[in-house]
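Let's look at chain A:
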Amino acid sequence: MIRNFLIGLVLASFVYIFYNLYVSYEPKTELTGIAAHYAEQGAKEVGAANLVTAVVVTYRGFDTMGEVTILFLTASIIGFFLKLNKKDEKKVIIHKGTSELLVTSAQLLVPIIFLFGVYVFINGHLTPGGGFQGGAIIASGIALLIMANPNKEINHHAILWIESISGIMFVIIGLLGIALAGGFLDNRFISLGTFGDLFSAGAIPLIYSFIGLKVGAEISNILNKYQKSQKES
Partner candidate 1 sequence: MVSPIYIVAAALGVGFAIGVLGKLGKNFSGILTLLTLGFMTYVSSEWLYAFYFGDQVSTYVFTAGYKPPISINLLMGPQEAFMSTLINVIGLLGGIYLFFNFGRKGRNAFVVYLVFIMSLNVVIMTRDLFNLFVFLEISSIATAGLILIEKGNRAVGAGFKYIIATSIISSILLIGTIFAYFYTGSLNIDDLVKSDLTTTTGGLIAVFLILIAAILEMKPFPANGWGLDVYEGSHQGFSAVVSAATATASYFMLYKLLDIAGNSWDHYIAVIGAVTFIGANLLGVKQKFARRLLAYSSIGQLGLLMLILGLRTYLGDNLNYVVFGILLTNLLAKTGFFWLVGIVKAKTLKEWAIIRRKPFFLFLMGTFVFALIGFPPFPSFFAKWTFVMDLAANGGFVWIAVILTGSFLEAIYYFRWFGYAVKADDNYNFSFNVRWHKITPIILLTALLYIIGYLTAQHTELGRMINFIPLFFVLILFALDFLPVFIKNTIAIIGMGIYFYFIYPSLSDLKLLFEVIFMIGGILTLIAGYAYKGKRSGFYPVAILMYAGLTGLIEANTTLQFFFGWELMTAGSYFLIIRGKRSMPHALSYMLFSVAGAYAILAGISIANIGQLTTSLSIFNNIQYFPQWAYGLLLFGFLTKTASVGIHIWLPGAHGEAESDVSPMVSAILLKAGVYGVILALIGMSKSQYDLSSLTYILGWVGALTVLFGNISAVFQEDAKRLLAYSSIGQLGYIVFAFAIMTQLGWLTGFTYVINHFMYKAVLFLTIGAVVLRVGTHNMYEMGGLIKRMPLAFVAVLIGITSLSGVPPLSGFTGKWLFYNAVIEKGWYFQGVIVFLSGGVAFLYLFRLIQTIFLGQLKDNHRNVKEISIWFLIPIYTLLAGLMVFSARPQWVLQPLGDMIANYMPQNSIRWDGAYAYTAIGHWTGSGVMMTIGSVFLIVFLILKLSTRKAHKIKQFDIVYSGERPDRPDTTHVAYNMYAGFYKAVWPLTVPLAERFWNWMTELVHEAAGFTRRIYSGNGQAYMLHIVLYIIVLFFITIGSSI
Partner candidate 2 sequence: MNIYVKLAYTLLGFFLVLNWGLLMSATLRKIVARVAGRHGIPFYQPWIDLLKNIGVRTTLSHGFMFYLGPVFRFTGAVGMFLFMPALFGSDMWSNFSFEGDIVLILYFQLFGMLGMAIGAGEGGHPHSAIGIARGLAQHAAIEIPMTLGIISLAIQYHTLSFTDIVAAQQGGIANWTIFTNPIAGVTLLLAALGAMGHSPFNLVKAPNEIPIGPPTEYHGTYLGVLMSSGVVLHVMEAALFMNLLFGGATNWVEFIIKTFLINFYSVFVGVVFPRFKIEQSVVWFFKVPMALGILAILIYSF
């Protein structure tokens, strides 16, 4: 009873706080602060048509490195959290087959989904999308695979290698930024190229590709762990 009352009180108070925020909110009419700088100088400085990508990969690249780390961290934690003991590892659980429709469409769609994912992160500096989105799309393909065939063993080692190598490459590119350009994660150590081209915006496509691979691998890894954890007794 007291608990419900307190919850009510909390929610009412939050409503009050948010109401105040809402009332004091004046919709923006023009860009201010750093946003204005990005809008005016972003294309020139970074060379990416997609300004969000410019912000994500370069200006706030350090954040992005943190994001990648979070995914990596989660995958690692789940890795040892849901780790199976040796007995369970060898156990084989045969699931019932799933519907024919799913199996067939998976066979058809998964390569396309993978391709699409790659497209999304390679073109991250030009069009909506990027490494995270691309990676997520790839992982959704893996998810589809697992759903279509619950007994499928994902190649664990491949995921690991992709994840590891792309992560290291991300860091190395970041360090190259220090060595060859203005600072950590500076994309300008590769020439910016022609604005709007696929191979433009310096290291951004490179970075985004590695991010895409890494994110895809990590999410797949997590999915893999969840799948395997069913064996736990």
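In picking the candidates, the idea was that all candidates are chains of the complex that A comes from, given by their letters.
To be clear about the criterion, contacts are C-beta pairs under 8 Å (C-beta built on N, C-alpha and C of every residue); 3 or more make two chains touch, one makes a residue touch a chain; residues count from 1.
Please read all numbers here as calculations on a predicted model, not as lab measurements.
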{"item": "Touch assignment for chain A within the complex, options 1 or 2", "value": "1"}
{"item": "Touching residues (chain side chain A, partner candidate 1) in the complex", "value": "3, 6-7, 9-10, 13-14, 17, 20-21, 23-25, 28, 32-38, 45, 58-63, 65-67, 69-70, 72-74, 76-77, 79-81, 83, 160-161, 163-165, 167-168, 170-172, 174-175, 177-178, 181-188"}
